[in-house]
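The other protein chains are all here in position, but one chain of the complex has been omitted.
On to subunit A.
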Amino acid sequence: MTTTTELTETTLLRFATAGSVDDGKSTLVGRLLHDSKSVLTDQLEAVERASASRGQEGPDLALLTDGLRAEREQGITIDVAYRYFATPRRRFILADTPGHVQYTRNMVTGASTAELTVILVDARNGVVEQTRRHAAIAALLRVPHVVLAVNKMDLVAYEERIFARIAEEFTGYASELGVPEITSIPISALAGDNVVEPSANMDWYGGPTFLEHLESVPVAHDLAHCHARLPVQYVIRPQTAEHPDYRGYAGQIAAGTFRVGDPVTVLPSGRTTKVTGIDLLGEPVDAAHTPQSVTLLLEDDIDISRGDLLVPSKDAPATTQDIEATVCHVADAPLTVGHRVLLKHGTRTVKAIVKDIPSRLTLDDLSLHPHPGQLVANDIGRVKVRTAEALPVDSYADSRRTGSFILIDPSDGTTLTAGMVGESFASPEPVKDEAEDDGWDF
């Protein structure tokens, strides 16, 4: 029997799936949930009932994941859904994203919080355009770990050379894009080979099963290479008899470590002071790390409010009103040059104007179209934005939290665009204005 303590002392892995229609993504997700015993009897019964009422012979595991009426009616997944399952070693949050090219924004949404992305390919087809798109988005979002799941190995006689060829081609391509870690696993989601249990059909494969890999991939933050960042969310001032002078700056540490005694700078004002105390949800501590939610107490009573960024004085980012970024447009209405928007970065929301859209990426062949004039839903492109106030932005390559932003339509609050600050990561060369350019750039 698993004890309470063992269950408590696990870690959490957030991961996202991507895969084209018919690559077997739903089957893989269904098998993971099913074989990890995360599908409970009443859920399975509901799926069996629904499948039978549609005249289907066996239970359709896709019904486990398609939660909306419209999805069940159309038999497709139209939106990101979040699934939860656990093994004794780890808890998992799965962002289940549709793989269709017109749902690029959903994959971007799922990948934005993921530590790992699973890219599924059909062993019979190998690396196809859609696989390259998924790899490009995983690279763009800087998901730390990528798994290539070569599915339907049962349909290619479990042949090692087929797997090896696909894995080699994908790894070469994804490494060029800057994907830091790639693990390739041959599976059959339908037959259950190498998903949860090792496959007897592929004794040539010496690596972990899919689930073993999910359970063991590191989720630790390497604090040595992080710039410490705390976006101030809220100022806590009890003004009670017990705490007449308490003034704490609350927020979730976006990156790195803060310690009592650290000299810190408040951005964008540039004032400096020192950390005199750290409260971790009511308990004083000497140091706190990302992603803890904390409250910092500072030596000087200076003007700090929601939207400010606290950083170590020796490691402050530059502030700027001109931001260049790679973006994914997520709204139905287009983003155009001259568009007046709101930009939310950390805890700060400022007015901004779209100054230029230098290029749009064609996901089909990863070529660049210069000056497209606008970005429509699911487009990925480069955008230059001018903000009304200076912002302390990091490069997305350095910090996924303080290097990202969203654009919001001020008229109705629609989330328009997901932005990643900084130079393109894939190609150090400047953007060339030829569509046939074989090096590509976001």
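Definition applied: a residue touches a chain if its C-beta (ideal position, glycine included) is under 8 Å from a C-beta of that chain, and two chains touch if they have at least 3 such contacts; residues count from 1.
Note that contacts and distances are computed from a predicted model.
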item	value
Protein name as given in UniProt for the chain not displayed, "C-type cytochrome", "Branched-chain amino acid ABC transporter substrate-binding protein", "Ion-translocating oxidoreductase complex subunit C" or "Sulfate adenylyltransferase subunit 2"	"Sulfate adenylyltransferase subunit 2"
Touching the absent chain when the full complex is considered, from A:A52, A:V128, A:L155 or A:L223	A:L223
Contact residue for the chain not shown (choose from A:A16, A:L32, A:V108 or A:A149)	A:V108
Omitted-chain contact residue, chosen from A:V156, A:I187, A:V266 or A:A418	A:A418
Subunit A residues touching the omitted chain (full complex)	1-2, 4, 7-12, 40-43, 46, 50, 64-70, 72, 78-84, 86, 89-91, 93, 105-106, 108-109, 112-113, 215-216, 218-224, 233-234, 236-240, 242-243, 246, 250-252, 257, 259, 279, 281-282, 285-287, 289-293, 306, 330, 342, 344-345, 347, 400-401, 404-406, 408, 412-415, 418
